[in-house]
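A single protein chain has been omitted from the complex, and every remaining protein chain is retained in its original position.
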Amino acid sequence: MLDRAALAAGLARIADHMEQAAEELNALDGQLGDGDLGVTLVRGGRAVRELLPALPEDLGQALMQVATAFTRSSGSSFGTLTATGLLAAAKALKGRDRADWSEIAALLDAARDAMQARGKAALGDKTVLDALDAAARAAEGRAEPAAIQAAALAAVDATMDRMRPQPARIGRARIFGAKSEGLDDPGMRAFRHMLAALTPP
Amino acid sequence: MLDRAALAAGLARIADHMEQAAEELNALDGQLGDGDLGVTLVRGGRAVRELLPALPEDLGQALMQVATAFTRSSGSSFGTLTATGLLAAAKALKGRDRADWSEIAALLDAARDAMQARGKAALGDKTVLDALDAAARAAEGRAEPAAIQAAALAAVDATMDRMRPQPARIGRARIFGAKSEGLDDPGMRAFRHMLAALTPP
Amino acid sequence: MKKVLNDPFAYVDEMLEGLVAAHPGHYRQTGAQGRVIARAQPIRPGKVGVVSGGGSGHLPVFTGYVGPGLLDACAIGDVFASPSVEQMADAIRSANGGAGVLRLYGNYGGDIMNFDMAGDLVAMEDIACTTVLVADDVASAGRAEAEKRRGVAGMVYAFKIAGAAAEAGLDLAGVTEAARRAAEACRSVGFALSPCTVPQAGRPTFQIGEGEMEMGMGIHGEPGVWRGPLKPADAIAGEMLDMLLADRPVSGPVSVMVNSLGATPPEELYILYRAVKARLEGAGARIVMPLVGRYATSMEMAGASLTLCHLDDDLERWLAAPCDCPFWRV
Partner (left out) sequence: MKKVLNDPFAYVDEMLEGLVAAHPGHYRQTGAQGRVIARAQPIRPGKVGVVSGGGSGHLPVFTGYVGPGLLDACAIGDVFASPSVEQMADAIRSANGGAGVLRLYGNYGGDIMNFDMAGDLVAMEDIACTTVLVADDVASAGRAEAEKRRGVAGMVYAFKIAGAAAEAGLDLAGVTEAARRAAEACRSVGFALSPCTVPQAGRPTFQIGEGEMEMGMGIHGEPGVWRGPLKPADAIAGEMLDMLLADRPVSGPVSVMVNSLGATPPEELYILYRAVKARLEGAGARIVMPLVGRYATSMEMAGASLTLCHLDDDLERWLAAPCDCPFWRV
């Protein structure tokens, strides 16, 4: 059951994990862009952690606050896209105190659609959208959080393996064209880190 | 006898000689300043050579034209000082077609005074003024051009030897202070070149 | 890194503090984290607001052009980084005189997402927003993909013309259309001779050999069209003109901007302008209000850009209208 407690616990785990993942993400982003992705996520995580003690019961309002915290903490693309996805999920959950794990796929789809509209990237462009979509497909038809997580991680890994040889077509990394072939998209790796962080201790 | 022919011949020889001395003077000036002294003299020499075919009989007018040619050809200190000295000599010879070699010392003194007034340097400051003054003293009481030239050259050499260890106190070279100790003043060397060039072939 | 600064992470905030302190009659610092610069005087009710925003390190772009006849407000990011959504929303709010706000900025992905999302936020406060993107750098994409081009010095013309249209009392649709025509009218290309250093990164954005130049390089060091030995000024000017005129031939009056990327001194810009003018006038063009100077820079990067702004009667009038900021007065 996804309720305030579960949401808060998950967000706290993600926020913690970002402190460790930051260096790796900065370095990867630095090979293709401005090297700020880890910083973006650490800042976002810290802003979110401040919300947790007073997170509203209403899941929609809770996610809305998380989205806003993200937009405040930086101007980087990944931050804004994450906030956009969170806002979409917030709209879907507005007025509800709890959700079933079986709704995860639909929430991920809603987030993906909003992010696609915001960033004008297509599926297949080797961005965080592809990871999100892979996770949504893996979650489809599943209702047990550990199973969803395991399936989503496997699907994201497979997607990253498949897309790794492609050149980047979106964002700053596009400028480097061929140099991005053979490298993971930093946003996908960031999403995988978030997913992996969700494992309960 | 200094008349138009002698003046024109002397100026032509100086102008010719400058083309050869330029590199050495640029290099010396370059160690302590902007390295343009040779260029200044070549430009001045070329401007003067153009005057020679139509040089006036009046020695005053002739030297005035030479001075003006110098002021036109560059803005460097040595050019302006040379023009200043020539103007002083021109004033002294105004209205005369000829002068005796015994007047050279007085003409050099007039030039030196005007240059001193223009450039605010004192004798002993290690500038062209010291060479000029040494030449004037050597010319004093002599009336034969070859003897004047020989005595002046010896006096200028002695002055350069004596002043070489001193630091420069005037012009750009002053900035370099100690670096100028042990080096000849470029303007003195330029004057010596002019003097040496006067030897009839 | 040879820069005059204190803490690299305080670079932008200290810079803005100094900017406003030096020009209190022109600018006011406001908004989220002080990252909005607005005109010293609040917006006249009924006037359409014109806002811009983007990363720091390009003065006078963007912030410098806040002033009468130009922008109403600007959101400022870290060096070469987009401002946050909140900062942009605050810029829009401070430029709201009740007649709507035009968002006018360069075509960079991060800025677009953030300004769009900022628009969603202020829409809830009933502020109507429109968008015009400046995409004038012909070296960054071909004619067929002109909408993918980066925005560079052409922004300055767009700010000027949109600002004049807003000052003239046009409504939001009218100001937006003026800005769109201005952006459409501009073609730019630049070349770099040396890199610059983003303070927080501490090392140059790219490397370039002693005798080399790069034609078509972007203002953040994005790769250009070719890299090779430094050419004479007249050849560089001719090649840039060739690229701009191939994209759009001159058919009426043009304004010309010869812009330093930062370190290149005005002496060299005038040498370039001499060649540009001779070539353009030789081809029968009428040059209107040439701009030679530092209008859109990348800190201490050496190099220059050339912009042509193809004018019609309206654009020429708006370009000639008065404007006032510490970096440009007409």
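A, B and C are the chain letters, set down in written order, and residue numbers restart from 1 in every chain.
The criterion applied here is as follows: a contact is a pair of C-beta atoms (placed from the backbone, for glycine too) under 8 Å apart; a residue touches a chain by one contact, two chains touch by 3 or more.
Here the structure is a predicted model, which is why all the values come from computation and not from measurement.
Novice: From the touch rule at the top of the page, work out which displayed chains the omitted chain touches.
Specialist: B, C
Novice: May I ask which residue of B:2, B:81, B:134 or B:153 touches the chain that does not appear here?
Specialist: With B:2, B:81, B:134 or B:153 as choices, the missing chain is touched by B:81.
Novice: Go through chain C and note every residue touching the omitted chain.
Specialist: Output for chain C: 2-6, 11, 14-19, 21-22, 56-57, 59-60, 64, 193-194, 210-211, 230, 232-234, 236, 258, 262-274, 277, 290, 292-294, 297, 299-300, 302, 304, 326, 329.
Novice: For chain B, which positions touch the chain that isn't shown here?
Specialist: On the chain B side, contact with the omitted chain comes from 34-36, 71-77, 79-81, 83-84, 118-120, 170-172, 175-176.
Throughout what follows, only the chains that are shown with their structure count from here on.
Novice: If each chain is a dot and touching chains are joined, what shape do you get: line, ring, star, complete or other?
Specialist: other
Novice: With chain centres taken as the means of their Cα atoms, state the distance from chain A to chain B in Å.
Specialist: 83
Novice: Indicate the whole-number Å distance between the mean C-alpha point of chain A and the mean C-alpha point of chain C.
Specialist: Comparing mean C-alpha positions, chain C is 33 Å from chain A.
Novice: Can you work out the whole-Å distance between the CA centroids of chain B and chain C?
Specialist: Chain centres of chain B and chain C, defined by C-alpha means, are spaced 57 Å apart.
Novice: Going through chain B residue by residue, note those that touch at least 2 other chains and give them in order.
Specialist: Answer for chain B, listing residues that touch two or more other chains: there are none.
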